[in-house]
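As you look at this complex, bear in mind that one protein chain is not there, while each of the others sits in place.
And now, chain A:
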Amino acid sequence: MIGGLFIYNHKGEVLISRVFRDDIGRNAVDAFRVNVIHARQQVRSPVTNIARTSFFHIKRGNIWLAAVTKQNGNAAMVFEFLLKMVEVMQSYFGKISEDNIKNNFVLIYELLDEILDFGYAQNTDVGILKTFITQQGIKGTQSKEEQAQITSQVTGQIAHRREGIKYRRNELFVDALEYVNLLMSPQGQILSAHVAGKVVMKSYLSGMPECKFGINDKIVLDNKGKTTTDDPSRRYRTTKDISLPFRIIPLVREVGRTKMEVKVVLKSNFKPTLLAQKIEVRIPTPLNTSGVQLICMKGKAKYKSSENAIVWKIKRMGGMKESQISAEIELLQTNDKKKWTRPPISMNFEVPFAPSGLKVRYLKVFEPKLNYSDHDVIKWVRYIGRSGLYETRC
């Protein structure tokens, strides 16, 4: 499996280097720097083979994380591990940056030692790691029971939950969080659309209760309904009968070589009683844009030259409404023969319903050992529909 793990800054200097196996030499560190970080052309693949050694990398900001192996390992697992490692580091010290990594290098080595043994991923659950990797060291005074508690948690069946949790008020929160993804042609034809959703639970329930929830038949969840952790989640995906909260109708006209007119109509398509929030429409502009005049009926619009886009923001918008923006774009004369490729118009939003049509029908809590019943639990259900990649070609 993983033979070594390196973290580099943008210059290719090594910040963290941990080698697990003998077949990975120190020169592997240099090979990756020279062939990938300093490579002249753009990185064409997250997997690079150099002299029979495979390098898997991900990048966060300026930081490169690379896992190295000479064996025929499981590529998906290596990437998932790197991503997980980023998550663990973030939860310990925030953003992945050169300073943060240098400031915490001892911690990172300690974490690595725990989560990766001889290149095999071990328990990477942040909640558990935080109980015994603290940078304070484990106090000698720790009782035998406490130690046993830690080890049984690390290796335990139930990953996140300790025994003996008690709450005064037993509450249960369920969020159905969905991301709507859309790709639409300029003529309004849906090229592809899907909803990726998850049901997330946050429980403040005493003991080791069993929770069951039922949903309508819109989604087939592979769900036994038995979860015994604090914040379990269930994922699903659907392409059928999606209600698309917004529609964009673009109109682009190139008036001569130095001018362009863009009109975008935005229509909301849901119950008038509901309110969408944090609406943002991003209209790409050509690279040789010299100036933009904007008129919008609602919200605020701005041309952001650094991003080559017009960003139109609307705080709130009710259902079954319509709004529009028109822009006059002035262009510089260029000799560049390359045509502008017209990237798609994208948008962001948040709506208070589930675009897949999912509804939670019931929620039940069973805790046979403690003396509270299903009726005593205060339950909350919330639906959130957010934009995933929501694009309209123009």
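Assume contacts are C-beta pairs under 8 Å (C-beta built on N, C-alpha and C of every residue); 3 or more make two chains touch, one makes a residue touch a chain; residues count from 1.
We adopt the following convention: contacts and distances are computed from a predicted model.
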For this session: Consult the UniProt record of the chain that does not appear here and report its protein name from "AP-1 complex subunit beta-1-like", "Ribosomal RNA-processing protein 43", "EF-hand domain-containing protein" or "Neutral alpha-glucosidase AB".
Result: "AP-1 complex subunit beta-1-like"
Exercise. Which one touches the absent chain: A:17, A:243 or A:288?
Worked result: A:17
Seminar exercise, completed: In the whole complex, of A:77, A:126, A:177 or A:244, the residue touching the missing chain would be A:77
Seminar exercise, completed: Only one of A:62, A:91 or A:123 touches the unshown chain, namely A:123
Exercise. Which is it among A:126, A:177, A:196 or A:363 that touches the chain not included here?
Worked result: A:196
Seminar exercise, completed: The one residue from A:319, A:343 or A:357 touching the chain left out of view is A:343
Exercise. If you put the missing chain back, which residues of chain A would it touch?
Worked result: 1, 13-17, 19-22, 25-31, 34-35, 38, 42, 44-47, 49-52, 54, 56, 58, 69, 71-83, 99, 102-106, 109-110, 113, 117-118, 120-125, 132, 135-138, 140, 142, 144, 147-148, 150-152, 154-157, 159, 179, 181, 183, 185, 191-192, 194, 196, 222, 224, 233-235, 237, 239, 338-339, 341, 343-344, 388-389, 391, 393
